[in-house]
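Here the complex is missing one protein chain, while the rest keep their positions.
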Amino acid sequence: MPTHPTSTMTLGKALNEGLRKAMENDPKVLIMGEDVGRLGGVFRVTDGLQKDFGEDRVIDTPLAESGIIGTAIGLAIRGFRPVCEIQFDGFVFPAFDQIVSQVARLHYRSAGNVKVPITIRIPYGGGIGAVEHHSESPEAYFAHAAGLKVVTCSNAVDAYSMIQQAIACDDPVIFFEPKRRYWDKAEVDTTASADPLWSANVVREGITATLITYGPSVRTCVEAAAAAEVDGHDLEVIDLRALSPIDWDAVFASVGKTEHAIVVSEAPVFASLAGEIAARISEKCFYSLEAPVLRVGGYSTPYPTSRIEEDFLPDLDRILDAVDRSLAY
Amino acid sequence: MPTHPTSTMTLGKALNEGLRKAMENDPKVLIMGEDVGRLGGVFRVTDGLQKDFGEDRVIDTPLAESGIIGTAIGLAIRGFRPVCEIQFDGFVFPAFDQIVSQVARLHYRSAGNVKVPITIRIPYGGGIGAVEHHSESPEAYFAHAAGLKVVTCSNAVDAYSMIQQAIACDDPVIFFEPKRRYWDKAEVDTTASADPLWSANVVREGITATLITYGPSVRTCVEAAAAAEVDGHDLEVIDLRALSPIDWDAVFASVGKTEHAIVVSEAPVFASLAGEIAARISEKCFYSLEAPVLRVGGYSTPYPTSRIEEDFLPDLDRILDAVDRSLAY
Amino acid sequence: MPAQASNATDAGPDVLPPIQPSEGPDFVQLLTPEGERVEHPDYSLDITDDEIRDLYRDLVLVRRIDSEATALQRQGELGLWANLLGQEAAQVGAGRSLTDADFAFPTYREHGVAYCKGVDPVTLLGLFRGTSQGGWDPQEHGFGLYTIVIGSQTLHATGYAMGIQRDGGQGAAMAFFGDGASSQGDVNEAFVWASVFNAPVVFFCQNNQWAISEPLERQTRIPLYQRARGFGFPGVRVDGNDVLAVLAVTREALARAREGSGPMLIEAYTYRMGAHTTSDDPTRYRLAAELETWKLKDPIERVKAYLSRSGAGDADFFASVDQAADDLAAHVRAGCLALPDPDPLSLFDNVYAEGSPLLDEEREQMASYLASFADTEAVH
Partner (left out) sequence: MPAQASNATDAGPDVLPPIQPSEGPDFVQLLTPEGERVEHPDYSLDITDDEIRDLYRDLVLVRRIDSEATALQRQGELGLWANLLGQEAAQVGAGRSLTDADFAFPTYREHGVAYCKGVDPVTLLGLFRGTSQGGWDPQEHGFGLYTIVIGSQTLHATGYAMGIQRDGGQGAAMAFFGDGASSQGDVNEAFVWASVFNAPVVFFCQNNQWAISEPLERQTRIPLYQRARGFGFPGVRVDGNDVLAVLAVTREALARAREGSGPMLIEAYTYRMGAHTTSDDPTRYRLAAELETWKLKDPIERVKAYLSRSGAGDADFFASVDQAADDLAAHVRAGCLALPDPDPLSLFDNVYAEGSPLLDEEREQMASYLASFADTEAVH
């Protein structure tokens, strides 16, 4: 625990503190995954937790993701609250079946008799110069699966509270962590009361157009908004935080005001969550939109090699280009 | 082989004939899956093929979907053209990792050196009164995965040609079969030249509004269009056939004409392929749309028990309701 | 002490023997098909005739649940039924070995275990009628929900067992699965986990010789119980048609697990006498002669023979069991027909424990949509 309620910490450290708090508050909370114990995770998000809570509560598992999620289900049925770490986004797929066919459905299948309060932490997104399978943005797969809830944090303050809220939630929550923002710092007040887990956050108010985004792209969008100011554009930036369900009220309110919406995320755009956002805004804000909802995201290719990943990822220029295109309608 | 070039056959039988033709034409074509051999598949789509082509070409596999796809990859690297059957939609998820991280990417990863001409057949969709996991519409998961192509047939004529085209395609193709339409009959001319695999099909021309749909919902939409005639609505119905990539030209041309678009599919609407379709139409037909693109689909729940599945599935009434709402804008 | 795997494969696969038949010392049997009690060096069972009568009753009742459900399906009252005919002894033996402290994780075919765990068969039928996806409370019965995706539940059982280790509970978990399931990655991962964590879980594989149309040889080249050797825990093959042997072996395995000696794999060697489900047509892939052989090993007949021969069961007893079966069948039938169709709006119930605005919105949409019909009808 930090000695002072407020301290500067990285997003990764905020998650670590949030996990620690959750474990202190509820003895049923377990952490499990590959290398989460002695090593503290490849990103050190679980650093020190095994030392302090023991091997029974911070479990280095065999190397098999389906096994991690499958056994977490059994532990949940037994009354535990497992927090599973998937080491990298690209390694969640061996567990996909257990997640979409079991985790997501046991509460429904059992007519509410079985709760599955599992949190699945997934470091995701690109921009860290990694090899294949280490830079994926698979959120759409989970958002489309009924029975799951999906959230993602973009900064240390949210990270600290959201991880605790996700763990406390009686529903299964897929918790996406923007890995290239792990080292971003912020002042975190561990005594502050947190926003509701399912609320979007207007991180920048503006009137020209709305950038709707989440996770690692939030910072990019805020930077783009700052740059746009030079051109006299006053952009609003919404950090969705919750990806399923989405806080539509916040989105519609903003688009109703700005009449221009651009969705920004790293995943390939085709059949993505950005598609849902664009489709729903197009439907619900039909009369207020001055331009079609534009999407800036990854291309419809596998995540490329790191030397050209910046061309794949939405950056300031591509976002501003979309703003210009939107305003030109 | 049917004796006459043209004969009446069910969609299931047309697939069977198409598979047979593909196996006759190319000795490298293999069929593999659970119960595809002696039994001929639980839907009899591979009926008689093991008898005629032998156990080496029609392989009853161990019960493990990841194994089916994973070994198919190895066979493809060795120069074969495996056609894998996933017994039911809900059982594709154990193979999801091999599909999205291997099948979809080997060509890219290898800079074009390795071709993966695997066809993955998946009977999908609801309406057959089945138990859990037998009525899923998981197309969005595959459409979102770059490197895969995704198609679905809606009638026997297309089924016969599309399955052959999919097998002949040097890219991996996810081939969704509308299981509740397996018994729908049509005249199939096995000598006719087929439409290109990647083309949508305007199955009914009209001017009032466009229903954009695919697979099992095509028949529902055609019936809805017939019913709408009574109300004086002349609906156009587009059978997409190809879900990734999509034949946008056909879609935009129709919506440009009717100015009203309704997307109909069985999958839960949230973050679905229907979202992509609605988003893209909203963007590209911004000036011609008289109403927002509406979506009629499954709800954001797991597929329900069969006694209420008709309430979950898009039916005539819900489609016509959406048409009315669209026209009321 | 569990019997240990033999070394049948030690000469390597080039001289691999065919899959062992169900005989020899590696095969635990305590009651022959002819109804004779026999001894086994590693397993014994202290059991009274009263208890054997109870088991007989269980077997008959479970078979009757199955046949009534099959009939209901034929009459269109169920969408599907997964037949258990022939597997009664495997399920009753295992089911009766489970105490209240234990927890069973079934497939879709464990109607006999459900019965032993006190789940009303009518509740089971809801799933096959399409009125529910499993209406019982797993915690109340120590009996998990039916799991259709092959193999998934073996990991759940293992995790549950790890939970027992962590909360100091007394019981053990039992994972049910089939011969076909043994090929799934999940099942083998469950073996890894159970072994590494020394988890109190018993893997109970009903080898009914078929995975739909695929014979055992499509899943393995060696007897299935030997799979455990590769993971460092014992495996044993039991006559799955011998309720006494199954009871003895499962009791022992559960006791071992509970006392901290780790997992065990039990292969209950049995036969699916019926179709895979009511949708299946086994004549397409197997010979009638096979069924005839297995009829001679019927799990109920041998107990009846034992009871008759030993005098522990007389005509009155058998008649009373048949009467109980008739009563149960009547209950099942009446209960099935009375199962209410779910309210369409129940679609949205329990998707989430804490709800979701999206679901609320959709529920409301459907409600007003449905109401619009009611209005229309009211007008006419």
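A few notes on this one:
Labels A, B and C are assigned to the chains in the order they are written; within every chain, residues are numbered from 1.
Definition applied: contacts are C-beta pairs under 8 Å (C-beta built on N, C-alpha and C of every residue); 3 or more make two chains touch, one makes a residue touch a chain.
All figures in this text were calculated on a predicted structure; none of them were measured in a lab.
Counting contacts over the entire complex, the absent chain touches A, B, C.
Residue in contact with the omitted chain (choice from C:Glu88, C:Glu110, C:Asp186 or C:Glu362): C:Asp186. Interface note: of B:Ala14, B:Val45, B:Ile73 or B:Val264, the residue touching the hidden chain in the full complex is B:Ile73.
Annotation: of C:Gln29, C:Ser195, C:Ser213 or C:Asn350, C:Ser195 touches the absent chain (contact as defined above). Annotation for chain A: contacts to the undisplayed chain at residues 34-35, 37-40, 42, 60-64, 66-67, 90-91, 93-94, 129-134, 270, 299-302, 304-309, 311-312, 317-318, 321. For chain C, the residues in touch with the chain missing from this view are 1-2, 4-5, 7, 9-14, 16, 182-186, 188-189, 191-192, 195-196, 198, 217-222, 226-234, 256, 261-263. Counting the whole complex, the residues of chain B in touch with the unshown chain are 30, 56-57, 61-62, 64, 66-67, 69-80, 94, 97-98, 101-102, 106-115, 117, 146-147, 149, 169-171, 198, 244-246, 248.
Just so we're on the same page, only the chains that are shown with their structure count from here on.
Centres computed as Cα averages put chain A at a distance of 40 Å from chain C.
Within chain C, residues 132-133, 149, 185-186, 351, 356, 358-359 each touch two or more of the remaining chains.
Among all residues of chain B, those that touch two or more other chains are 66, 90, 93-94, 132-133, 270, 299-302.
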